[in-house]
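Here you go, one structure.
Yeah, one chain of the complex is gone here, protein chain that is, but the others are all in their spots.
Read from first to last, the chains carry the letters A and B; within each, the first residue is number 1.
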Amino acid sequence: MYNQIMDTVRPQPGTLSRPWAGFAVAALLLLLTALPARAELVIQVTEGADRGIPIAVVPFAVSSGEEVPEEIATIIRNNLTMSGDFQLLEPGRMLSLPTFGDTLHYRDWRLLGQQFVMLGSLERQDDGRYVLEYELYDVSQQRRLIRSRATASRQQLRQMAHHVSNRVYETVTGIDGIFTTRLAFVTRTREGGDLLYRLRISDIDGVNPVTLLESDEPILSPDWSPDGKELVYVSFEGGRPGIYRQTIASGERERLTEFRGLNSAPVWSPDGKSLLMTLSKDGSADIYRMVLGSRNVEQLTRHWAINTEASWAPDGRSFVYTSDRSGSPQIYQMDRRSGDSKRLTFEGNYNASAQFSPDGKSLYFVHGRDRQFFIGMLDLESGNQRILHRTPTDEAPGIAPNGRLLIYVTRQGNSRSLELTTTDGRSQFRLPIEHEGIRDPAWSPLP
Amino acid sequence: MKTMNLRFLVMLLLLAFVAGCSTTDTQDDAGLTDEEAAAQAEERAARSRAFGAGSGDGISDEDLSQEERAARDARRAAEEGEDLRQERVIYFDFDSAEIKRESRAVLEAHAAYLNSNGNASVTLQGHTDERGTKEYNLALGERRAEAVKQFLVVNDVRRGQIETVSYGEERPVNESSSEEAYSENRRVEIDYN
Partner (left out) sequence: MQQVIPASLVLALMLAAGAVSAQSVSSFQDGSDREGQSSGELFFVIQELRQEVRRLQGQLEEQANQIERLNRQGRERYVDLDERLVDVGQRLSTVEDGMAKGSSAAGSGPGLSQGGSGNLVAGTVDSGASRDRRNYRQPDDAERAAYGIIQKRIHEEKDYDRAADAVYDFVEKYPEGDLTVNAYYWLGEIYLIQKNLDQARRAFSIVVSRYDDHRKAPDALYKLAVTQQQRGDKEDARRSLEQVIARYPNADAAPLARNLLGSL
């Protein structure tokens, strides 16, 4: 019996083959409806709180006698806080609590140094759906920027809050909001003495987790397809590593590789048609490219040292990877046309797992010095390298698709938490949600 | 063991050199001089004794027949190898896949066993400590396992008898975060199938 549990991959909602797919959806809905009226935890700003645009999100009016399952205003406040671009006014310091534009006095907000004010009221309709009417005002210009109405079912309230956050964020900054994106990650926990791995996805704030795969054997390296509908990852089910591709909605999945030796570090190409991966079938760990249509693999690097952790440049003309051909892991860039590799990092004796910023101008990677690890950043134009000192982590961060944030896991003793840093390294936030044994966060593309 | 071996190498090269010189210098050289032959015989004798004379049990070689002696040597070597073969974990330095010389005797014992037991096979599991990125560590674990495999192959083990797999940092034996734990976790485990 014990033997059977070993090496078995327990199907979970979302991981199932077709006959189970209907059940999976049902289970998912059940999970969502079962959500209690939660007290929304507030995001902890660990560093650099005072750098953003001052904005006040006034507590929303709620139609009388209604119990509201989600604190919409708090979710929006959390979102704007974790964007790193805003500084939120605590509701306790507000001089008045208007719920509609007619009752808004610009003077009050100017006095508090606010540049923007958001108001809203939530109402429950007869059909059970919720309506949020919301407005955004520019205090200095004394002008209304948004007046809008969003409706959602009880289950969709959180999503609605994220959607509204995007609108506010985009209106003020002109940058894509990332609040409806998702996070993929792996948890490793001990249950009854055995290690248990789970591949999960959640909202970007870590809430609403769904398990896609559960296994006694390691799961590693999830990466989102460019359309956000699929993941590739490494799973050791059966005792050997393989690269798998899984459709998130249906849970359908297929094994792409089971070569002798390594099958690791899969990443999608920007056009979604191929993968880069690390294989060692020909002796040493090298980067290969697999065309998803034909499943043909082509060897791209050739060196008896380690070559792994490939990641495409957004323009698809080159990719970066980690190699220890110089005695320690460093980051190299290979030009696809010429096939030439060039070393990019020269500071510190551990630079690994690089990823491009969405604009292709910089790299983020794991930088080690004196056996301590941080997120490093390299400006590709100038060749200047710097370290985000307040981000101790030794695994690759997830990069927000708008290029403004990095998400990573920090450890304190045995507990792990999700943290965000702005890409300039100035502000850090800790997400209140906890996932035991969380690792390997990967940020989805924009929906 | 190590100095013995180096001496042997030097000896070989010297002999080759001497032989080369002597054939060009003198045509009527009939081979070894008496002294050379004696020295060589002595060297061989010293060598063969050096292997078998581990415990010094007081029985002189002359008391045994040729066959008896060979059987005893083989048995003793097997016992010695068996002891060494109990050691199934090879350790590595940080960010290194180099086999340390101190692991040599253990690996040779495993090689000898696999050599004489053609049906036996092993899986070499490569592991790293938790520091550094997971994917690089997977590759590092693989290279550690590959290094052990190379050593066994060089020592006459058939490739078909060896499989490798890397778990990177996923399967620590000591889960704490200390230098001591790290050094226990940087390893290749030799699992007989």
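Keep in mind that, in the parts below, a residue touches a chain if its C-beta (ideal position, glycine included) is under 8 Å from a C-beta of that chain, and two chains touch if they have at least 3 such contacts.
Since this is a predicted model, take the numbers as computed values, not measurements.
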- Message: With touch defined as in the header, list the contact partners of the absent chain among those displayed.
- Response: A, B
- Per the whole complex, from B:Phe92, B:Tyr136, B:Phe151 or B:Tyr167 the residue touching the absent chain is B:Phe151
- Message: Considering the complete complex, identify which of A:Arg325, A:Arg369, A:Arg386 or A:Arg426 is in touch with the unshown chain.
- Response: A:Arg325
- Query: Which positions on chain B touch the chain that was left off?
  - Reply: 5-6, 8-9, 12-13, 15-16, 19, 31-32, 40, 47, 51, 98-99, 101, 104, 108, 111, 147, 150-151, 153-156
- Message: Considering the whole complex, not just the chains shown, which residues of chain A touch the missing one?
- Response: 304-305, 324-328, 330, 343, 346, 381-383
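Rule of thumb we're sticking to: only the chains that are shown with their structure count from here on.
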- Measuring from the mean C-alpha position of chain A to the mean C-alpha position of chain B, what distance in angstrom results? 49
- Item | Complex contact set, residues of chain B against chain A | 94-95, 130-136, 138-140, 142-143, 146, 164-168, 170-171
- Query: Okay, in this complex, where on chain A does chain B touch?
  - Reply: 188, 218, 220-221, 236, 239-241, 261-262, 264-265, 278, 280, 283-285, 306-309, 322, 324, 328-329, 350, 352-353, 366, 368, 371, 373, 394-396, 439-440
